[in-house]
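Of the protein chains in this complex, all but one are displayed in their positions.
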Amino acid sequence: MNRPSRVASRWLLLISLVVTPAVADETLHYPAAPDNGPATSLVVHGALDLPQMQPLLEGFHRQHPDVTVRYRNLTTLALHERFLAAPDEADVLLSSAMPWQYRLANEGHARALASPAAQRWPAWARWRHELFAITFEPIVMVVNRAVIERFGEVRGHADLLALLERHAGALQGRVVTYDPATSGAGYTYAIEESRLSPRYWDLVAALGKAETALADTTAEMLDGLIEGRYLVGYNLLGSYAQERLANQPQLRIVVPEDYALVTQRLALIPRQAPHPQAAERFLDYLISETGQTVLARETPLGAIHPALDGPGTATALRQARGEALRPIAVGPGLLATLDDLKREALLTRWQREFARGE
Amino acid sequence: MKRGDSLYRRLLGWLLLPLLVLGSLILIQAWVDAQRTADRAFDRLLEAASLAIAEQVQWQDDRLWLDLPPAALEMLATDAQERVFYSLVDRQGRLITGNALLPGDPRQGAEGEDTLLYRHIDWQGLSLRQGVRRTRVEDWRVREPFEVRVAHSREGRDALAARLWRANLAMILAMAALATVGLLLAIRAALTPLTRLRRAIRARDPRTLAPLELSLPRELAELRDTVNELLARMRRVRANQERFIGDASHQLRTPLAGLSARAELALRQDDPMRWKEALIAMQATSARTARLAVQLLSLTRLANPEYRPDRVPVELNALACQAVRDHWASCHRQGVDLGVENAGDEVWIHGIDWLLAEAIGNLIDNASRYGGRCVTVKVEHCPPRLIVEDDGPGIPEPRRMLMLRPFHRDRDDLAGSGLGLAIVDGIARTHGARLQLSTGHDGRGLRVVLQFPGDTS
Partner (left out) sequence: MTLLLVEDDALLAETLVDSLGLEGHDVCHLADGEAARARLAVAGHGAELVLLDLNLPGCNGLAVLEALRRHDRDTPVLILTARGAVEDRVRGLDLGADDYLAKPFALDELEARVRALLRRRSPDPQIRIGALVLDTQHQRFTLENASLALPPREQRLLACLMRHAGEPVDKARLTEEAFQGDAMGDNAIEVYVHRLRKRLGHSGVALRTVRGLGYLLEEE
């Protein structure tokens, strides 16, 4: 190996040590600039993928160069359990598992944020200044153009139901959705929908009738849709879909017109956070216009900040969809989602309805 | 007058203090009430939530089963975004489902009775209000009791209680302010009679003793009446004094007129014998007048209530001896045998020595003037007594009391002033002693006894 490539590989190794894209325990590390006085640390645990987190962290680091940021990407389950095992490890917890974040906050594990930005944050997007929703991600349907061309537009759940009932045969095995039994997100959407829509169970039956495939993650569903195994995807995470289907013109993302669930990532500062001031600064950043603008423009996650307008913001989405948007409420209703007996009851019913269709 | 001890301020203090205490009590009551009202309002939520949950409890597959309605939990969180906790517990106290194991109803309920308990609990460092519903699932085979325990934190109800209390506070403070203003005005109005009284007294001529004529409220009226009584007494005293002075000046004028006339008459004559006669007569009169003047002075001094000399221990034997010493020469000149008879031991009393000396002097003078040839001053003890006894004609019993009145003279008494016994009576009263007139020994003459109180200590 010649000298430049040796040097390059050494640098690569160094960089890889610093920016390690290991799947099991992904971390991002932004050391503090040395000439900015005493450095503080910040440890962020989140269930956001690194590409989505990066712009945010960079933006924060630019604003606060004296903070050494370390971000750890974990699954929502791992995040939750790691926190319970070591509540003084992380400074900020970001997760899309709304029920679990809510439970932690409800039981008093979160620290209240008293900054002016926190006071101004809209009441529907926070809980008690302890829990803050920072993204706005609608749950969408993905439809292959072929289906549209053949069977007509699918604009909402009613259309989907009609489609499945009429053309179940044609779509046999070509529809995919979450398995509520195995996917936390899928279960959450199911329970919310069952409350929302009186015709949900009809939809479940129709899905069963069409022998819908049940997936564990959005990634799986997207893979199948891109590959063409599936023609219709139901209840996908809009942000993820947007990212992956950016250059898949044959697949159309449909935000349902009749009603559309919206999920939000929730951030909290643990009570025993090792660097509370740094944590507060970070959370402040996330709910500031700057942070939210980064979210809107550089990520597909969507911003909540009421001052922001334009694509990628809740405001714009509301203007487009208005009444149809149904954000999952950050409230005690989420505790029902965690209830074991409730889960048993719902899954029993879900499976019964699903099977009925077949 | 102590500075700052104002009736106005006292009244104000005494009235404001209870007002303050009352106000505080009302505030406390209002706070308790606000808490209770807020609790009642918010407990409704606990009631409704527990009911909503209880209605979804079923008996299924040989166990308790709950299809938790999310609405039940959502109604427990108001705008204040309370923390919410729930537990479903079976008859043994085992948790069927819930996000926390809340404490249960400690009371022993009667079987078959649905109960609902509200209380405050401190759970895991949180301050919560809890509702515990005891009820049962009724199936046609099974009657299974269970408990639904719901709880939420207190932010909402505390905010409501504070709001209610603040509204009350504003009202109560406003009323207190009004009451205080009213109080100040009322006290000022109530005290006006005092101002009127003060002004009425100031407006008086300082020399007048006329009664205060002023309409006053009852309490001040008593004061006014007391003052008027005092003024009436002073008027009586003044009338007395004026009458006395009138009598006295009359008494003095008469002999002075006599002197003047006699001198005038004598000057018209040339005979030295006549002159000598006139001078003898005049000398007697002027001596008498002089004595009268002295006695008037004594009597005035005795009658003056402001003049109260201190009583000191006086030994009566020594006093009597001194009196006899002082008067012996003049008595001897008049041919009167004056002597003293002491008591065996010393006789001490509390008195004013010169007053007693004057009393003895007056008695000796009387005795020698009114026919006594032998006058004796005696001292006795047990009880302490000063006695002056003579062997003159004495005073018949019915007239004895009359002799004590000033200016009263027996019809046979031309040379006397009528004051002597009155003076002695006054001196006796000053000493708290009793004056007794009786017949001398052997049934003749006069015996005047001054009996002092107490023993000879």
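Residue numbering begins at 1 within each chain, and the chains themselves are lettered A and B in the order written.
Just so we're on the same page, a contact is a pair of C-beta atoms (placed from the backbone, for glycine too) under 8 Å apart; a residue touches a chain by one contact, two chains touch by 3 or more.
All of these numbers come straight from a predicted model, not from anything done at the bench.
One chain is not displayed; in the complete assembly it touches the shown chains B.
For the chain left out of this panel, the touching residue among B:Arg107, B:Arg188, B:Arg325 or B:Arg405 is B:Arg325. Interface note for the absent chain: among B:Leu338, B:Ile387 or B:Met403, the touching residue is B:Leu338. For subunit B, the list of residues touching the undisplayed chain reads 287, 290-291, 293-294, 297-298, 301, 320-321, 324-325, 328-330, 332-333, 337-342, 354, 376-377.
Throughout what follows, only the chains that are shown with their structure count from here on.
Separating the centre of subunit A from that of subunit B, both taken as means of CA atoms, is a distance of 88 Å.
Listing the residues of subunit A that touch subunit B in their complex gives 103, 106-108, 123, 127-128, 195, 329, 331-333, 335-342, 345. Interface residues of subunit B facing subunit A in the complex, by the touch rule stated above, are 65-71, 73-74, 76-77, 79, 81, 83-86, 96-100, 124-126.
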